[in-house]
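Mind looking over this structure? Questions follow.
Here the complex is missing one protein chain, while the rest keep their positions.
The block that comes next holds chain A.
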């Protein structure tokens, strides 16, 4: 029997893989030591667990274990990377380049930098959600210390041309940071081949536990340093103080190991399922995929259904746990800034649904989701005066609306 609701919001968070929980269990019980306790076996055992996890994580992204700085999650990693570079390289310059479609953890950190007197360029994206390399190149100045551009977008799954971006940043003497939150563990991310100097990522987007993330900080060619944003006992090579979350880190390590071994097979299966879901939903008239269909994560699709209203649509797809372009900053009724940056009108942004599939998503679930969404959209359109006008060939822009 199919269990409802069906979870298709895996860009928000993923369920914990039972194998990850199993790896964590000893560290939640018997092996409770502080990894920084050097004087007794309790501490040694914890440290051993952390060291092993560091290995597992570094293998996934092809770096040295010493280049992994553990944090509480991707938001903290984004903060540490951007603020840490801004402080550390203040002598060299004060300009940062990012994009308008970054996660708030990057955008709000950049706004904070502006308040401190820094300069930030927010590159626009095209209707595919991709930045222009020419515009990036043109934005580089001798003051540019950091280019920070996300790997894969959380709302659309659009994957930026990371290697080309890194090359441009380096050509102009800037560091390149990427928010890899959605991409790591889903597609191959290789910090050497990609030319990434700093990268934020987190466990709970790849079937690991919440509350643990990492900042990759390159140690050679060039040796990158960030100023600590959390002062204290000098953990993590002085870049992030605080007792390590040992069970979380062990789980993060296991999640990375599983991702390394299973990512290719997962991606192949999920992209087929995603394509099926997408193709079926596109058989509905006036439905549109948001973002690039060529350059994107394999498990994500974001679709707008014209002439239905977002909140009503969410209510209609109650058997699915999905996100909508109106609900992502849940408290406000503002449509998604990411979709608006792609050039979508407010109503199309509102009436979008984001589907994020996971390792645990089944064919049966996707078949159910297809029918459920089709029914909801069809029913709402039958109820929609806008749909009726559209069908009668009336241009909605010619109507004088009694605005509220």
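Simple rule for what comes next: contacts are C-beta pairs under 8 Å (C-beta built on N, C-alpha and C of every residue); 3 or more make two chains touch, one makes a residue touch a chain; residues count from 1.
We take it that contacts and distances are computed from a predicted model.
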| item | value |
| --- | --- |
| Chain excluded from display, named as in UniProt, from "Iron-sulfur cluster assembly scaffold protein IscU", "Glutamate synthase domain-containing protein 3", "ABC transporter permease" or "HupE / UreJ protein" | "Iron-sulfur cluster assembly scaffold protein IscU" |
| Hidden-chain contact residue, picked from the options A:65, A:188 or A:312 | A:312 |
| Absent-chain interface as seen on chain A, which is shown | 307-312, 315-316, 326, 333, 345-347, 350, 382-388, 396, 401-404 |
